[in-house]
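After this line comes chain A, so read on.
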Amino acid sequence: MKLLSYFRGEAFQRGVHPPSCKLTASTRIRRLPFAPKVTVPLSQHIGRVPRPIVRVGQEVVRGEPIAKSDEWLSVPHHAPVTGVVEFIGLRPGVRGPWVESIVIRAHPGASQEDLWGRPRDLADATGGDILQAIWDSGMVGLGGAAFPTHAKLTVPKQAKVHTLVVNGCECEPYLTCDHRVMVEQADALVTGIRYAMRATGAVRSIVGIEDNKPDAVVAIREAIARCGRIPEGEVYAELVPTKYPQGSEKMLVMALFGVEIPAGDLPVSLGMVVNNVGTLAALGKLLPAGRGLIERVVTITGPGVAKPGDYIVPLGTPLRFVLDYAGAPGAESRQVILGGPMMGQAAASLDVPITKGMSGVLVMRGDELAWREHQKTYPCIKCAECVESCPMGLNPSQLGMLAAKREYDLMGSDYHLGECFECGCCSYVCPSNIPLVQQFRIAKQILREKAISK
Partner candidate 1 sequence: MNQTSAQTWDEFMEGIWRQNPLFVMVLGLCPALAVTVSAVNALSMGLATTFVLTCSCVLVSLLRKLIPKEVRIATYIVIIATFVTVVDYLIQAISLALYDALGAFIQLIVVNCIILGRAEAHASKNPLLPTLINALGMSAGFTLGLLALGSVREILGAGAFFGVALFGPDFQPWVVMVLPPGGFFVLGAWLLIFAAIARRKQKKLAEITQNA
Partner candidate 2 sequence: MHESAAQIFINAFLANNFVLAMFLGLCPFIGVSGKLETAAPMGAATTFVMLVASLCAYGLNLLLGYFQLEFLRLIAYIVIIASTVQLVEMVLKKYSPSLFRALGIYLPLITTNCAVLGVALFQTARDYDFIQSITFAVGAGAGFTLALVLMASVRERLQLSDVPAVAQGTALSLMLAGILSLAFMGFAGLGG
Partner candidate 3 sequence: MTSATILPQTTSPAAMIRTLGLIAALCGFIIVAAYQGTYDAVQENKRIAVERAVFKVIPTARSIVEYFATPAGSVTKVGAGDTAPVGSIKFYAAYDASDRLAGIAAEGVAKGYSDNVRILFAYDPASASISGFGLVAMRETPGIGDKILVDKDFLANFPLEAKLTDDLKKLAQAIVTVKHGSKTHSWEIDAITGATITSRAVGRAINDSAQLLLPRIVPNLTQLKEKS
């Protein structure tokens, strides 16, 4: 099979093919009811933490800004529900430690129609205007990294962007939120693409979609056709081979253009900006209405869920509420993963809220996990599976052996540990059941701490 792929000419070298398990690929997006109480953590993104601009006891309207910052690398937050600010302080965070949050009790009677907004006409807006509008909307990357979108779309002075790459790969198993967004909100997506092109000055935009989602390509091409020839340039939708981690921007650019983004560089060094489809579709809806990001599409799925599906979830909804609604019966569910199974994080508790960067909630059942626990861990048998699957072209076998002997410095200096983007392919394939990427995370953390203390 590997042999064949040699002649077929694949998108990028290596990578893996986990079973796709896309249970919810053809169910429409539904709306989740409002939880009685929502918790908005102030830090949901990469960058500075904004400060609250509401007081305890203050009434807020759905969509109204509740936290704000003048720092460039930071985004405002908006109230996801109409209600009363009940508490401002520490609450359980997604990563474990408690974080500063704003808790809002929803008005049971209030109609949760969008109330707050500053509609504006963006037909002739300049790039700068659009960037400001994006900033005001509190938009961050919805693909997972949660990097402030206005910052990403701001082209550095010495650089020039010609291509906007739209990432519709959704290579992780189980997740279908991007897929459904592309199918159901194609028009909003194209609108969002146009804004982003104008903001960056790109004259071409390509949506890259894995070839297991042909309906998404069709939907987007129809939306493009409905638009006619747009003034910003040209927009295409392209299929790329289905393979994990096709959705990583480096791999996607490789698949579409056949060039490698130089190590340590951003796509902008090749004149490209990469955005997630969810991000741009949300922009397409929010910017004309002048609203903030208060809800997102989340895939709630997994063998432990009775009613799997893609739901529009107000940000801040507690995980417990989401799972109760989707029918995740308590006893046998043993692991709740925020994100996809390959890169997602295990939830530390069910009291944490849904945040901006969360694309999926995956519930695994105990019996599904049991076989894995009983599988024995062997020393590395040098089967080379990991080397053949590491999309970054590293040597996880050697890195793993070094990590076992705590040779962290050597890992960084001689074996390019810094290039590892923690996709987990190596751990996925290892027949010896060695927790490779898990060790690499620790190693990177230790190296980071060493570098700081120096």
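Selection rule: all candidates are chains of the complex that A comes from, given by their letters.
Here is the rule we use: a contact is a pair of C-beta atoms (placed from the backbone, for glycine too) under 8 Å apart; a residue touches a chain by one contact, two chains touch by 3 or more; residues count from 1.
Model, not experiment: these values are computed from the prediction.
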For chain A in this complex, which listed candidate touches it: 1, 2 or 3?
2
Can you check the complex and tell me which residues of chain A touch candidate 2?
379, 401-402, 404-405, 407
